[in-house]
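One protein chain omitted, others in place.
Labels run A and B following the written order; every chain starts at residue 1.
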Amino acid sequence: MPNYVLNIRRFSPESGEPAHWEKFEVEMEGHRPVLDAILHARNTEDGSIGIRCSCQAAICGSCGVRINGNPALACNTLLRDAVATAKDGATIDIEPMGNMPVIKDLIVDMDAVHWKKVQRVVPWLIPAGEPPEREYVVPHEAMVDVTQTMACIHCGVCVSDCLSMEVDPEFVGPAAHAKAYRFVGDPRDAATETRLRDLAEDPHGLYDCTHCFKCVEVCPKGVSPMNQIMRLRRRATGDFKIKDANNGYRHEKAFVSIIEKWGTLHEAKLLPDSYGEGIFGKLNPEAQKQLIASAPTAVRGVLSGKVPPLKVIHHHKLPDQKKIKDIYKKIHGRDDRIELNLYIVGEDADALAAESAPAEAAATAADGGES
Amino acid sequence: MTVGIISKIHPVRSHSNAAQGGINAALNPDDSWESHAYDTVKGSDYLGDQDAIAVMCSEAPEEILHLEHLGVTFHRNEEGLLGTRAFGGASAARTYYVADITGQAILHVLYEQMLKYDDKIDRYEEWFTVALAIDENGRCNGAVMRNIRDGVIELFRAKTVILATGGSGQIYKPTTNALVCTADGQAMAYRAGAALMDMEMIQYHPTTLLGNGLLITEGARGEGAHLYNAAGERFMEKYAPNKLELASRDVVSRAEQTEINEGRGFPDGSVHLDVTVVPKKRIHEALREIVMVGRDFAGIDITKDPIPIRPGQHYIMGGIKTDVDGLTDIPGLYAAGEVACVSVHGGNRLGANSLLDTLIFGKRSGHHAAGVAKSMNMPKISAKQVDDVRDEINAIMARSASDGRRVSEIKAELGETMNDKVAVYRDEEGLNSALEVVKRLQEEAKTAYIDDRGTIFNQDVLGAIELGYMLDIAETIVMGAIERKESRGAQFRTDYPERNDEEWLKHIDIKLKDGTPTIEYSPVTITQWQPQERTY
Partner (left out) sequence: MKVAYWPGCVSRGFTPELHGSMEKIAPKVGIELLELDRANCCGAGVIAEHNQELADTLNARTFALAQQSGGAMMMNICSTCQGAQSECQERLDASTEYRDLINENLAPEKLSYEKGITNKNFLWLLVEDIGLEKLASLVKRPLDGLRIAPFYGCYIIRPTERLAYREHPERDQYLEQVIDVIGAESVAYTGSHKCCGFPVITMNKETSLTQAGRHLGDAIDAGADALVTPCPLCHLNLDLQQPEAKKFVNRELGIPVLHFPQLIGLALGLEPKELGMGKHVVSTKAVAAKVAAMAVAA
C-alpha cells in the first residue's frame, strides 16, 4: 500500500507557540480521501489534530481546508489526486482555509466571517402576504435553478480564497451572494428589488466582485457563486434599472452602448461614461470627483505614447457596424431575456435532449401513478 | 419564554443533510393518509404503533405545505405544482423531494428560519452536552454542557428539554452515518433512567457504496434503477416479484446479502445498482448528488457504469421511548427524530419516513414542551453536576498511554464487531459473542487514553465521552437482538427464521435499573390493521 506524507499546519493558541508544520506518514490506498488520512493520523499518532468533519460524503460542509494551497473539502479530495498537486510531488500540504481567523490547527472561525456575511443578505424567504392554501405555483425550471444555490453546503471553500475578500475583508463574498440569489431567483420571494438594491448600493456588495472565477473553480458542489453574482447584477440593472452609487449600472450601460455604437471598445469613453452618464451626469459632483481622480492616469497614458491624443476623441467604427446595431435591436426588442442555463439543461444538453421524450414519460409516471 | 438550541456542531452540519431521497406525505388528492399509514405499518412488520403512525401520516400533508411555504425548494412538475417520486414499500408515489438533497434543503431552510427569529432563539453552536440535569424527584431541569470553543463547562437550566440528537450509526463500521452520530441523546436519557425501545431494530440500507459505505439514495431505485447480481440477473424478481427493487429496505437488503452469501455477488463482495436505465436528463435533474458521489468517491460515471453496492448500516428504528408528544419516561424530557422511538417505524422504517418522523414529532414535542414551560417557574437546580462533569473530563485527560488502549482502537473494534455479528443476519452464538466484546470494551473504555489535554477545541476528549455513549447503547442493541427470538423487520435470526406474532408482537424496552440494563416488554398498539403475512 502506498505511503503518503501529510504536512499539516498546526496551531494551538494555548501552547504559546507559533503555527508550524508537522509531518505525518500514513499508509493508505490512493483512492481514499485526504480526510481519512488525517483521521488515521489523529487516531493512531496524535489525537490533538484539530479538524471539523462529520459526514465524510461532501454534504455537511465541515472539512474545508487548503490542500497544497488550494481550498477544498478534505473528504472528497482523494489522496492520489492530492499527491499529484503536491509542490514537491510527494508531500501533501494541509492547512486551514484563508480569509478567516484560525481557531486551532485546521479549524477556522466561520462565524466571524462566513456566517456574518450570510446573515448580511437577509437569508430567509420573504413572501408577499399570507401563504396560499396549497403550495405556491412555481415554474419547474425556477425550482431547479434555485436548487443550484440551495445546494451550497456553506463549507467556506469559496470564501477561503476569494480574491476580492483578500483585499477587502468587508466584501459580502461569493457564498453569501449565492445565498442572496437563492431568494432573488425564487419566484416565491417578494423582496427581490429590495434585496438587489441593498447589494448593488453596498460598496462591498455586487460590484466588489472582480470576476476572477476562483469561487467557480473551487466550489465542491457546483454552486458557481460568481455566476450567481453576475445574474444578480443582470437582474439589478436589466430588470430594475438600479442606478447604484458604485457605477455598476453606468459601467455596464456605458460598455454595452459603446459596443453598440462602435463595435469595439472605445476605452477613452468607457471611464468617463462609467462615472457619469452624458454631459449632465459628468457634471454631477461625485462623477467630477472620480473623473478628476482618474485624470492623472489618463495624462500618463497620453504621455507614455500608448494613447495618442487623437484616439481619445476618435474611435474607429467597424465596417459592418449597422449589422451589430441590428443584432442589438433584435435582442433588446425581445419581451424577455433569453438565457441558456447549463445547470438546468446540462453541459451536454444535446445528449440529454436526445433522450428527453422517455425522461418526461418517466417523470409523469412518478408524479401520478402507482409505482 | 426563551428557546435555546444547543448543538455540538454548527446546525447546518447535522446529519439530516444526508437524507437524500425525500419525505413522504399523502398530499395528492387521489392518495390518502390511511394508505400511507398502512404502508408504514406493513413496512414496520407490524411492530409500529398504529396510533402514532396515524398521527404522523395524517399530519404529513400539512407539514409538507408548511415547509414549502417556509421556502423549501421542492421539485415542481410541469404545471408548477409539487411533484413526487416513487419510493420503497409505498403503494403510491408520495415522496416529495429536492433533487437528491431533500434533507439538506429542509435543514438549511429551517436554519434560515432560525436566523430570521434570531431575537427569539438563542443559538449555542459547538456546545457539547455531557449529561442531563436531573433533580431529586427525577425531573429533567436542564443539561450540563462544555463549550467546545473554550472548554468552559456550564449548567443550562431549562423548564423542558428536547433531545433531537439523531442516531447512533457510529456504533457500526462501516455506516452511512456521520461521525457525529454517536448515540449521545439515547445514552444520556438511558443513563438518566429513560426506557429505550426497539433497540434491536437496526436498518441496513440496500444501496451503500462498496468500500466506504457512502449512501446511494433509494431515490435512484425510485427513478427506476435496477439491481443485478454477477450473473446479470435482476434478482429482486425472486424476492419481491411485485415491488422488485422498491420492496421495503429490510427485504431488499436481505436479498442482496443472500445473493452475496450464496456466491452470486461480484468477486469484490458487491451487487450492482444500475442507474444507466434511467434517462440521462432525469439523472441530471434528480440525482445530481449521486452523480457527484460516483465521480468523487468511486471514480465512476453513474450514467454509464453500474455502481458496486452492498447493504450498510443506516438507521436505528429504536430509541428513547416517547409518546406522540415526544414525552419520555422522565418528566421534563422530550425526544424527537432518530434519537426517539414513538414507535412509528417498528421493525423497519420506510424510505422517506425519517424526515417526516423528525419533523412531525419535533413539532409536537416543541408545542407540548412550550405549553408545559409556560405554566411553570424556572426550576432550581444544584450545580453539583457541573463539578461531576468537570471531574469526569479531568479524569479522562489524566489517563496515560500505559493505562490502556486508544479511544479510536476501541471504537473501531466495536464497529467491526457490531457489523459482523449484529447485522442483516443474526444468530444467538454471534450475538452472545458480540455482547461479550461490548462488555469487555466497556471495561477497557474506563482506562482508554487520549492525547489532547487542551481546552480549545479538544475533540479528543469529546471522542472519549462519545465512546462511552456508544458502548452503552451498543449493549442495549445486542441485548434486544438476543432477547427477540424471532425474525421481524430488520431483525433476522437465522436460528428463529419466522415471525412469531404469538410471542413477539411486542416491544422490548430496556431500562437502566440500579446500574443494570433490564428488559421489559410493552404492547404494540394495533388499531385498524391486523398483522398479515408480509410480501412485496
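As a convention for this text, contacts are C-beta pairs under 8 Å (C-beta built on N, C-alpha and C of every residue); 3 or more make two chains touch, one makes a residue touch a chain.
Quick caveat: nothing in here was measured; it's all calculated off a predicted structure.
Enquirer: Considering the full assembly, with which of the depicted chains is the omitted chain in contact?
Expert: The chain that is not shown touches these displayed chains: A.
Enquirer: Who touches the missing chain here, A:15, A:44 or A:264?
Expert: The missing chain is touched by A:264.
Enquirer: Of the residues A:68, A:192 or A:247, which one touches the chain left out of the display?
Expert: A:247
Enquirer: Can you tell me which of A:89, A:129 or A:296 touches the chain that was removed from the display?
Expert: A:296
Enquirer: For the chain that got dropped from the picture, name the residues of chain A it touches.
Expert: 163-164, 166-168, 171, 203, 207-214, 216-217, 230, 233-234, 237-238, 246-248, 251-252, 255-256, 259, 263-268, 270-271, 274-275, 293, 296-297, 300-301, 304-307, 311, 318-320, 323-324, 326-328, 330-332, 334, 337-340, 342, 345-350, 353
Assume only the chains that are shown with their structure count from here on.
Enquirer: Chain A touches which residues of chain B in the complex?
Expert: Those in contact with chain A are residues 9-10, 12-15, 17-18, 28, 65, 68-71, 73-87, 90-93, 98-99, 101, 104-105, 108-109, 112-113, 115-116, 118, 125, 149, 178-180, 211-212, 214-215, 222-224, 246, 278-282, 284-285, 288-289, 292-293, 296-297, 299, 406-409, 412, 450-452, 454-460, 463.
Enquirer: Considering only the defined contacts, which chain A positions touch chain B in the complex?
Expert: Going through chain A, the ones touching chain B are 12-14, 31-33, 42-44, 46-48, 50, 52-62, 76, 78, 103-105, 107, 110-111, 118-119, 123-125, 127, 131, 134-140, 142-144, 146-147, 150-151, 153-154, 183, 186, 188-189, 221-222, 344, 346, 351-353, 355-356, 358-359, 362-363, 365-371.
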